[in-house]
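With one protein chain withheld, the remaining protein chains of the complex are depicted in position.
Then we have subunit A:
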Amino acid sequence: MPGASLSRWTLTYFACALLCLVGAEALMVMGFGFPGATIEAPETLILVHLVAIGWLSLLMCGALFQFVPVLVARPLLGDELPPVALAFILTGLVILLSGFAGMTGLVAVPAEAMPLGGLLLLLGFGTAILSLGRTLWAARPLTMPARFVVVGLAALAGTALFGESFALILSGLVGGEAALSLLLNGVPLHALLGLGGWLTFTAMGVSYRLLAMFMLAPETERFSTSVVLATGTLTLMLIAAATPFALAAESGLAGMLLAAAVTGLCALGVYGSDMLALYRQRKRRNIELNAVAAIGAFAALLAACLLLVFLLFSGSLPEHVGALTYLFAFGWLGGLGLAKLYKIVAFLTWLECFAPVLGKRQTPRVQDLVDERHAAPWFGVYYLAVGLGTLTLLVELPLVFRIVAGVQLFATLAIIRHLYRARELLNVPPDLRRGFARPHPFWPQPIARKLP
C-alpha cells in the first residue's frame, strides 16, 4: 500500500523536540541552572531533563518511528501508538519539571508530582518501546544496526526505571537506607544509561545505515561493527550491574564504572574507525550537508572521549562533569540530531508533497527542498559555540558561557528556520512548486497516490 512506510507523527515529535531545545538554550542564556547553580540543583535538573527527554529523546523516538521500518524493511506495528506515547511523554515531562520547580520553592507543587511525571514518562516510553519492539521482534533475524536499536531501547527502559525510582525517593514516598544510597550513588548510572545507552548507542546503530544510504557507501556488515555492538553492550551491562553497589553504597561502584569507561571507550574507538571507513569508501564524492555537518558531531564525540580520559587521569572528573556532559549532549548528540534533521525533514516533506505524482509530472529532487549554501554556515556557528561553551565551563567563566549559549541559540534558530523553509517548499523553484499545496509545518497529512 503506498505510503504505508511513512510515519505520520515523526514531524510532530521533531517540532516538540526543537521547541524543548530552544527552551533549554534560552534557559542557559538566562543563567538558569548549571553553571549558575550547582550540578545537583533542581534548576539544573530542569535543564538536564528538558534536553535529555524533551529535545534528544523526542527527537530519537520520532526518528525511530520512521527509521526502524526502514532498518527492518517492514511497516511499523502498532502505528496508532506514537501519538499516545507522545502525549504521555509530554505530559510526564511537564509534570516532572513542575516537580523539580517545586523543589526550588519558586512554585507550590506537591512533591508527589515528580513520581507522577516519572510514571507518565515510563508509560510514554513504554508505549514507544512496545511499538518499536514489536516491529523489531517480528523482523528477526535482525541486521546489525537494528540490534543496536534493541540494546538502546533496553537502556531506555532502564533509564526510565532509574528515573522513577529517584522521583519516588525524592518525593519521600519511598525511604530507607538503600533508597538513600541509591539516590546518592546511582545518578551516574541513570545518566550513563540514558545518554550513553539509549541515546548514543541507538544513534550509533542508526548512523551506520543512514550515512551508508546517503553517501552510497557499501552496506556490508563489518566484523568491527560486531565488536562495537559487543563491547558497547558489555559497557551497558556493566553499568546496569553496578546497581547493587549503588544500593549498598559499596566501594565496588567506582571500579565497575571505571571498567565501563574502558570498554565504552574501546567501543567508541572502533565505532570512530568504522565511520571513517564509511566516509572513505563512499561512492558519492560530493556529500550533502547532513553528512558534512555530522562530521562536527563525530569531532565532538572524539573531543568528549579525550576530555573524559584527561579528566579521569587528572582526577578532576567530579568538578568538570558538567562541561563534559554539555559537550556530549549538545556537540555529539545534538549536533548529529540537527544534521540528520536537515535531511529527514526534507525527505519526509518530499514524500508527502511529491511522491503521489511521481512520474506524472516533473517533481523536484529532495535536494531542491533545501538551501545548503545558506544553511551550512549556521552548523559551523553552532559547533563553534558548543566548543567555546565547553571551554568556558572548563575554565569556569559562567557569564561568558551565557553569551556563547546566546550564539548557540541564535544558530539553532537559524537552522530551525532552514528546516521550516524546507518543510514549506520555500526553496523549491516556483515552476516546480506550482500546483502543490504547502504542507502543514508539523502536522503531515496522510498521503495517497493520485489517480491518473
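As a convention for this text, contacts are C-beta pairs under 8 Å (C-beta built on N, C-alpha and C of every residue); 3 or more make two chains touch, one makes a residue touch a chain; residues count from 1.
Quick note on the criterion: contacts and distances are computed from a predicted model.
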Could you check which of "Acetyl-CoA acetyltransferase", "Cytochrome bd-type quinol oxidase subunit 2", "Alpha-glucoside transport system substrate-binding protein" or "Metal-sulfur cluster assembly factor" matches the UniProt name for the chain that's left out? "Metal-sulfur cluster assembly factor"
Looking at A:L136, A:L257 or A:L351, which residue reaches the missing chain? A:L351
Of the residues A:A73, A:A108 or A:A437, which one touches the chain left out of the display? A:A73
Of A:L6, A:A37, A:V228 or A:A375, which residue touches the hidden chain? A:L6
Which is it among A:A138, A:L216, A:L258 or A:V309 that touches the chain not included here? A:L216
By the contact definition given up top, give the residues of subunit A that touch the hidden chain. 1-6, 66, 69-74, 213-214, 216, 219, 283-286, 347, 350-351, 354-356, 358-360, 363, 365-368, 449, 452
